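Removed: one protein chain of the complex. Kept in place: all other protein chains.
Coming up: chain A.
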């Protein structure tokens, strides 16, 4: 492996200072499942790793029916996957967790690292956006927070500036009568990145839909909201016609590219299919 220096600061302030001093080739190191691969495959020039695992206060998971699920930057995908209640409360997020890599990878990979890597195909991002997650981060001027849907600026890019470190996310408690689903589409069932990922979340009164949020993965430079499709669902009765129209509209809400995993046309068509399927899955789960 290419050589790098390794640092293990014990406070956020110290870590932030190091990142600023060491410059562009210094990276926050959490689980390392993206970084070590990128170093080995020479996809990224890394001269310094700043391991944040010794920093206290960013390791906890807590649940509160009023605020929801709070998780620190060091919480791994596997910890959440095996936590009782996540499956019942956030079935879309749970599905994304279960489909991320393997158990071995999930034992190391952090959810916040998955977010900060900002891959358009990252599995945890669509359900977290659909559920209205808020990300918290440290800046030398103080703590900041913002809706996760505003965090990404391009493939591999976030609003974080040099020396800023994500500290955790809050996933709001589900509204009464809310339903949700995430569908990851790939050629294989396991150890596969998403060709298309669709997460939906909405509130239903009978079959009437409100507060719909649809997030689409791997079909644009960042995970995107399908705002047109959301508008069709909101206030409507979820019959076949409405669901079909939302599926078609979702195709127009995304901008996929062609690459080794799939063509743009195929991805667009799958957005249609999976959006309809995700809405139905969410409905059925509570029927």
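Criterion: a residue touches a chain if its C-beta (ideal position, glycine included) is under 8 Å from a C-beta of that chain, and two chains touch if they have at least 3 such contacts; residues count from 1.
The working rule: contacts and distances are computed from a predicted model.
The complex appears with one chain absent; UniProt names that chain "(2Fe-2S)-binding protein" among the candidates "PDR/VanB family oxidoreductase", "Branched-chain amino acid ABC transporter permease", "Ferredoxin-NADP reductase" or "(2Fe-2S)-binding protein". Among A:37, A:146, A:237 or A:285, only A:37 touches the chain that is left out of the view. If you put the missing chain back, the residues of chain A touching it would be 1-6, 31-33, 36-37, 39-41, 49, 51, 53, 78, 98, 101-105, 107-108, 189-191.
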